[in-house]
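A single protein chain has been omitted from the complex, and every remaining protein chain is retained in its original position.
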Amino acid sequence: MDLSYSPEDRAFQDEIRAFLAEALPARLSDKVRTGAELTKADMEAWHAILNAKGWLATTWPKEFGGPGWTPVQRHIFEEECCRAFAPRVVPFGLNMLGPVLMRFGTPAQQQAYLPRILSGADWWCQGYSEPGAGSDLASLRTRAIRDGDTYVVNGQKTWTTLGQHANRIFCLVRTSTEGKPQQGISFLLIDLAAPGIEMRPIRLIEGGHEVNEVFFTDVRVPITNRVGAENEGWTIAKFLLGHERTNIAGVGFAVQAFEQLRAFARRPRGNGRRLIDDLLFAARLSEIEIELEAMKITNLRLLVAAQQTGAPGPESSMLKIKGTQIRQALNDLARRALGPAAAPFPLEALEGNAALVPLDQAANAARYFNSRKLSIFGGSNEIQRNILAKAKLGL
Amino acid sequence: MDLSYSPEDRAFQDEIRAFLAEALPARLSDKVRTGAELTKADMEAWHAILNAKGWLATTWPKEFGGPGWTPVQRHIFEEECCRAFAPRVVPFGLNMLGPVLMRFGTPAQQQAYLPRILSGADWWCQGYSEPGAGSDLASLRTRAIRDGDTYVVNGQKTWTTLGQHANRIFCLVRTSTEGKPQQGISFLLIDLAAPGIEMRPIRLIEGGHEVNEVFFTDVRVPITNRVGAENEGWTIAKFLLGHERTNIAGVGFAVQAFEQLRAFARRPRGNGRRLIDDLLFAARLSEIEIELEAMKITNLRLLVAAQQTGAPGPESSMLKIKGTQIRQALNDLARRALGPAAAPFPLEALEGNAALVPLDQAANAARYFNSRKLSIFGGSNEIQRNILAKAKLGL
Amino acid sequence: MDFEPSDDRRVLADTLTRFLAAEYPIAHRNAVAYAAPYHDPDKWARLSDLGLLYALAPEAQGGMGGAGFDIATVFQPLGAALCPEPVLAALLSARLLVAAGHDLDPLLSGRTRYAAAIGEIDAPYDPAEITCAAQGGATGWTLHGRKSVVYGGGTADRLLVAARASEAVGLFEVASEAVEITAYGMIDGGGAAEVFLDATPAALLLPDAEATLHDALDHGALALCAEAVGAMDTAQALLLDHLRTRQQFGQPIGSFQALQHRMVDLTIEIEQARSITILAASRMGAEQQSRTVSMAKSHIGRTAKLVAEELIQLHGGIGMTWEHPAAHYAKRLVMIDHQLGDTDFHLQRVMAGYRGA
Partner (left out) sequence: MDFEPSDDRRVLADTLTRFLAAEYPIAHRNAVAYAAPYHDPDKWARLSDLGLLYALAPEAQGGMGGAGFDIATVFQPLGAALCPEPVLAALLSARLLVAAGHDLDPLLSGRTRYAAAIGEIDAPYDPAEITCAAQGGATGWTLHGRKSVVYGGGTADRLLVAARASEAVGLFEVASEAVEITAYGMIDGGGAAEVFLDATPAALLLPDAEATLHDALDHGALALCAEAVGAMDTAQALLLDHLRTRQQFGQPIGSFQALQHRMVDLTIEIEQARSITILAASRMGAEQQSRTVSMAKSHIGRTAKLVAEELIQLHGGIGMTWEHPAAHYAKRLVMIDHQLGDTDFHLQRVMAGYRGA
């Protein structure tokens, strides 16, 4: 039992800190700190900085241009990025498609796409969910019908995050209606410039635009853009679901939110009093802090176990559930901490002389509402419970 | 909208209070207040006092010897009895079998048994659950096989409350294995003095003896002791479940527990400080008080609705769930209020010079553990949720 | 004992419910609730013509109601329809003007719009903490300071301002033109404003207004509870409809037991919230008014948030979208806890009741 980092890990941590102190532009970390929306250019700029250092594709092995880090090193990197308020890396190409191509793609596909992910030439988005296929993903109905050397794709995808910035989409499509629903699914790479594709924004509860619907009408996709065998896309879908859950616990984000909230609560108000001295507030904050401290260890325990066994087990569903509960609880308390001042609509947030609260708190209500997605997207917490009941508890 | 009692109801309330002040022996109310075990003689004595006044069978119509009260009057009576720490009326004959006989019994059965319930000549207990048939009551396996004018009963019943005091038991037994499990059940009245019956105590978690197992070996029961038609006992079981849920919310008991706990928390300790001034304790107590105040109204709303429609709906399951949650929360907090002093085992409770806490609090831990039964017995809260989902929400 | 509304109140509730259903379909509601002036002035006039505001004041002061159940009768349908009109501002103002012996008809008729400017950044809920200052002089009173998140403050003609003069907190009236007002919308719809008082000339209505302010805030809190009950009823109906119709894994998701049990628990909490709101309404004007209202508001704060969160969660992704009514009900249900005292503020008022003997 030894909960401290090894000397090597501590040296690694120092290296990350030094890099972030030098390379992370304040204009980006300020935006993250205050919850301001990052532009496409902001995200691309941060990707380019990381890529220049060789630290962009943290989960990739060295032969494909990754740094070859251990899970613990990746954890340290993510922790430090959060602490420094670095922008989050856009995961669709790097952490989702990349590993899929390395495992299931042809050499030609790997050579064509992996370097473009690193360079930023391609921005990928994800075409999984459909209006009728959410938790029950296997019921998806977007059809791809063979016509010579191409598939003709018709249907609709939804919840496509940051699709407005993307030039390519990877999709699960139905190539057969025979057998069980899982059996007729294939995995396609689609150029968003192809004729017949329309992307429409979905406005979320707090007013922001981060997800989209994608409509496919007679879109022609070369069969060489299929990854893996025809009708065997479900294997890839499961691989993605089970394999790449880096930072699923979101501990770094939770620590960030906790520190911001505690700092705010300690600030004396106009009448000299501090929110932290309100006993019920302090009790609620303590309860979350305790859960968060426990979560840090739970996360590390599973990380170290995964490092030893090579793959995360169904336990990662525990990280998803508890991790989202903690982040949502923090966002909830941060919203409540503002009292009536949480109400002004962020799109018209008061600034300057009329400001009600510090800038990094002004979006607390919007953040709270937006964070309700955490327990829904990426496999709802109900689905995670089903998985755990079956795979871990044997019920 | 008028939440106050009518002048008639208030006069009725005064009458009850005056009666209790005069007729309830202090030796009984002291036992109830301190959680001491009531003997069989104690319970019989209180029944006799109520019966002499004509207030024993509060749910019975006048023609059978009841007082003919409205649901609101019954509620007032129960509220006042709780406030005065009167013993609880033993419900098996009065509130369970009585209404069954009135509705399904033959005139001969009614004449034979109802007066004996009032007089105390018979003490009934209930033979419903079996080791393999708890929530799934219809799977019961105790067999009754016809042999001329008698049934021969073999099997086992369990959770028979206060069976150690009883001379008779009403049972659900299987008279047919044809069709759906619900279809082959009959309702029998059995004399516990009959050969082949053995009653064994079940010791509960906190050490007390209030429930029993009953074993039947070739017990002969005259067919005239069957209530209702053969194989139609399920109708009676459902009638009992749906119909007679007097005081299912247990509001009176909760008020009693709340008042005792608040009084204890307000008492200055040796160092002059009071538990009530501990902010977290006060917060937890307040949260329960709020639920209890809401529950009082929820209970009355459903009571008045039942008075108008003639029968309680599936909503009474809500009273069961929330009512038991509140009572359990109060028992939980009362236990915690004692700190380490909750630990001494009640069977060896410290008294006199060595007493740790006031006598009416000494059994708090035992009460807490015993009260875990509330959400299990009489249809578990899980079963109540199933009922509500189907019958009230249409899911 | 009787839990049925009186005939008068039933007629008012029915009229209001029909009007709101016809005039505030969710698309229109959202259109007006999220863009300046954050309500619909035209429909506000028509609501006033229905006599709505008269239900908020007692007969002795020219109204036609004013009891706890009258307020609940008005606000429950408003909540069920997510109506963004500044009726809360009118209610608070009416209670203050009644106490000041002021003529209420301009307010009750809808001709003059009032807003109550009580809360401040560092005194969000408790009038005892007010720091805005009132100074008396030869030419009358002037006010100094800032009032925050004044509901309906952006569209009011007159403001009723609580400000501290020497020891006591007094109640003053000022004309909106006389102050600097920054109006804005709220995340759950409807409008509020920052009010900057800079030697603003004011008329004194009540020299010692603390009890009056508490009473007005109690009435406002009751109104918010009733509004929440109405919104929770609609939320529950939306949710039940979704559970019955949304298919996943070849069956309606309402057939999954885990969701059924959560829906049952939610239903029980909503019924409890309704009950404690009824109790609070019955105690307005009675001895236990403040403590009972606080019980209700504390319960509602917790329950409305639970309903909002389950409303989104059980809807899944669609409940996160601006397009779906669920999102807007969820926002309102959560943000009600930010108005006139949140669940813990009111819990502490309930706890204060233990301090006595």
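All chains are identified by letter, namely A, B and C, in their written order; residue positions are counted from 1 within each chain.
We take it that contacts are C-beta pairs under 8 Å (C-beta built on N, C-alpha and C of every residue); 3 or more make two chains touch, one makes a residue touch a chain.
A quick note: this is a predicted structure, and the numbers were derived from the prediction, not measured.
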Open item on the list: Need the list of shown chains touched by the one chain that isn't shown.
Closed with: A, B, C
Open item on the list: To test your reading of the contact rule: which positions on chain A touch the chain that is missing from view?
Closed with: 1-6, 9, 72, 262, 265-266, 276-277, 279, 282-283, 285-287, 289-291, 293-298, 300-301, 304-305, 318, 321-322, 382, 385-386, 388-389, 392-395
TODO: Over the whole complex, note the residues of chain B touching the chain we left out.
DONE: 129, 132, 134-136, 139, 158-159, 202-207, 269-271, 273, 278, 280-281, 284, 332, 335-336, 338-346, 348, 350, 354, 356, 365-366, 368-369, 372-373, 375-377, 380-382, 385
Task: Absent-chain interface as seen on chain C, which is shown - done: 256-258, 260-261
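Heads up, the rule we're going with is that only the chains that are shown with their structure count from here on.
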Open item on the list: Of the chains shown, whose Cα centre falls closest to the middle of all protein Cα atoms?
Closed with: C
TODO: Please report how many Å separate the Cα centroid of chain A from that of chain B, as a whole number.
DONE: 53
TODO: Using mean C-alpha positions as chain centres, tell me how far chain B is from chain C in Å, no decimals.
DONE: 42
- [ ] List the centre-to-centre spacing of chain A and chain C in whole Å, with centres computed as mean CA coordinates.
- [x] 38
Task: Per-residue multi-chain contacts in chain C, two or more chains - done: 259, 347-348
- [ ] Would you mind listing the residues of chain A that make contact with two or more other chains?
- [x] 280
